[in-house]
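Mind having a look at this structure? Questions to follow.
Then we have subunit A:
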Amino acid sequence: MPLHTDRGYESQLGQLRAHLLEMGGLVEDQIAQAIRCLTERDRALAGVTIERDHTVNRLDVEIDDLSLKLLALHQPAARDLRLITTALKITTDLERIGDLATHIAERAVELASEPPFTPCVDIPAMASLASSMVHRSLDAFVREDVELALGVCSSDDEIDKLHAELFRNLLTIMGKDPRSISSTMRQLFISKYLERIGDHATNIAEMVIFMVKGRSIRHLDTVPREL
Partner candidate 1 sequence: MTRGSYRRRMLVERIMFGATIMAAAGTLSVLFFLLGYLAYQGGSSLSLSFFTHLPTPVGESGGGMANAIVGSMKLLVCGALVGIPVGFLGGIYLAEYGRGPVASSVRFAADVLNGVPSIVLGVTVYGLVVLPMGHFSTVAGGVALGLIMIPVTLRATEEFLRLVPDSLREASLALGAPQWVTIVRVVIPAGLRGIVAGILLSLARVSGETAPLLFTAFSNRYWSTGWLNPTASLPVMIFTYAIAPYDDWHRQAWAAALTLLALVLGANVLARVVLRRGIALGRAS
Partner candidate 2 sequence: MEVSPSTTPAFDARVKIAVRGLNVHYGDNHALTDVSLDIPECRVTALIGPSGCGKSTFLRCLNRMNDHIRGVRIEGSITIDGEDCYGADVGPVVLRRRVGMVFQKSNPFPKSIFENVAFGPRIHGVRDTVALREVVERSLRQSALWEEVEDRLGSSALDLSGGQQQRLCIARALAVEPEVLLMDEPASALDPIATAKIEELIQELKRDYTIVIVTHNMQQAARVSDYTAYFYLGQLIEFGSTDLLFTNPSRRETEDYITGRFG
């Protein structure tokens, strides 16, 4: 594809992409650290995760400003317009993912101060799936890969199922042993957060599809096989 004749505009669009990827990278790190925090019971890591959030929030604001400027000054159309509106929406999802990772870290800290327990097997599995969904959705954005994005949308069903199963298991455990309620509840929250991360990653993937194809599949009951 040829470059924009206006080189300044071209470079600003590049900047927008770069900011988004930087934000995505930070958020992915946050998720990874939050999970390690949980499995290794490392309180120090939690602090780092929470610190990261400030950078993520700053990037959120910068991307909003840059997008607004591009809209006002350049009257973008077609693919450029879809890129910018996608950027605006993705930052919201990324920023929420960052917040959720922070919450996971906080719950992990709380769990670390309690006696060790057998964590549910499912949580690391959910965590790795959620992390993979975020990673793939950002890859789809960079590569403008609709197939990859559709894959993320299907993964959402899987993560929802995992969460439902975990919910039932945790309820059973709570019923059997009331002393375990506080740790169980915390694990339930973590599961919920991971499921929400999956939802946000799916949003990102849907926006990528809109950006590439110009068609929105958001809020459709079934994901179309072909676009």
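Things to note:
Everything that follows uses one rule, which is that a residue touches a chain if its C-beta (ideal position, glycine included) is under 8 Å from a C-beta of that chain, and two chains touch if they have at least 3 such contacts; residues count from 1.
How were these candidates chosen? In short, all candidates are chains of the complex that A comes from, given by their letters.
From a predicted model like this one, the values you see are computed outputs, not experimental measurements.
For subunit A, the touching candidate in this complex, among 1 or 2, is 2. The part of subunit A that touches candidate 2 in the complex is made up of residues 1-6, 9, 74-82, 214-215.
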